[in-house]
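My questions will all concern the structure given below.
For this depiction, one protein chain was excluded, whereas all remaining protein chains were kept in their positions.
Order as written gives the chain letters A, B and C; numbering starts at 1 within each chain.
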Amino acid sequence: MPVIHLTDQPLDYTAITESVRDPAAGAVVLFLGTVREFTAGQQTEHLEYEAYREMAESSLKQLADEASARFPIVKTAIVHRLGVLQLSDVAVAIAVSTPHRAQAFTAGQWLIDTLKQRVPIWKREHYTDGRVLWQHPVAVADSAAGQSEAT
Amino acid sequence: MPVIHLTDQPLDYTAITESVRDPAAGAVVLFLGTVREFTAGQQTEHLEYEAYREMAESSLKQLADEASARFPIVKTAIVHRLGVLQLSDVAVAIAVSTPHRAQAFTAGQWLIDTLKQRVPIWKREHYTDGRVLWQHPVAVADSAAGQSEAT
Amino acid sequence: MTGSGTVTVLFFAAARDAAGTAQLQLPVPEKVTLAQIQQQVLRHAGGLQPLQSLLLWAVNNQYALPATTVQPGDTVACFPPVSGG
Partner (left out) sequence: MTGSGTVTVLFFAAARDAAGTAQLQLPVPEKVTLAQIQQQVLRHAGGLQPLQSLLLWAVNNQYALPATTVQPGDTVACFPPVSGG
């Protein structure tokens, strides 16, 4: 069974990477989305992720299945962290193994790009100036300045 | 100082990944080249990597410098293992962190593609049928069947 | 998810803040469309109206179109564009 879940704990990306290693694979790509301090000149103090857990988990599984249909994937793993994260913490880890290397980069990038479009998880930035903003591809709610390409 | 070296020991890719994490980065991509069992229908029993160590080390450093000039890299790490490797062992680990995710995939792929073109390291496959072949983009030496895109 | 005769509507992130609640129970006849649920939701939670054009909707954990059928016991979710990763 592929490792696919949400967690409130710090991500163990080594375990995630180990879970996709396989003698049929010549390449592993691990992607980590990490909490960046500055985005468009705004300084993040920390952030929070919230999910619609039930749908997010089924959505991550669908993502892995669809990736396996599109790319010659040997194994995939996807784990997203929820709750409060500090600077440089890992928010998401995606690992994929494939026979050849170009496929691993393509599949890894497709997985994170598609995760960001589909999986019902939301990020709320807490800035050092005290503002707290939900981040969306189009800024909504509290005020201006949502950020579309956060990582 | 970036983590860039050759080693005869199993690769600690977690340490390599940790070395590139940074609050200025929103993305980390780790590439692992692993020993694949089957290549073009031939079954590998184990393999060996040999390097021109002095040139390979300076070549890896040049690669990291050139990548930093080409891409908005926060930190890079490259470690290549030498000697005898078994199936699914990690031969090379490349980690790169960048502000945004697309850059991390592009830089990671450029680094492994360019490493494979330039860095003086050679792989010798030991097949299950007893044959031992140096692998080169064009097959040379012992007999036929070199493999150009090994991972 | 809940007893027949009602549909559960869940709100997340900025949609929850705007709705002022995480959850509504809407009484429904045997079958309705998601479009009808959406109208009821926007009536009950007027704070969502400024976000209306942005909102995404799911029925039983799948993204759904206005024509999707919704039955008692189903779970509808309403949320803004996602921003995970």
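Methods note: a residue touches a chain if its C-beta (ideal position, glycine included) is under 8 Å from a C-beta of that chain, and two chains touch if they have at least 3 such contacts.
This structure is a prediction, so every number in the text was calculated from the model and none was measured.
Considering the intact complex, the chain excluded from display touches B. Per the touch definition above, the residue from B:5, B:100 or B:118 contacting the chain not shown is B:118.
The chain that is not drawn here is touched, among residues B:12, B:50 or B:66, by B:50. One of B:4, B:77 or B:91 touches the chain omitted from the figure, and that residue is B:91.
Summarising the interface, chain B meets the missing chain with residues 33, 49-52, 54-56, 58-59, 80, 91-92, 112, 115-124, 134-138, 140-142, 146, 150-151.
Criterion: only the chains that are shown with their structure count from here on.
Work out the mean CA point of chain B and of chain C, and you get 49 Å between them. As a whole-number value, the distance joining the C-alpha centres of chain A and chain B reads 25 Å.
Residue numbers of chain A whose C-beta contacts span two or more other chains: 33, 112, 150-151. Counting partners per residue, chain C has 85 as the residues that reach two or more other chains.
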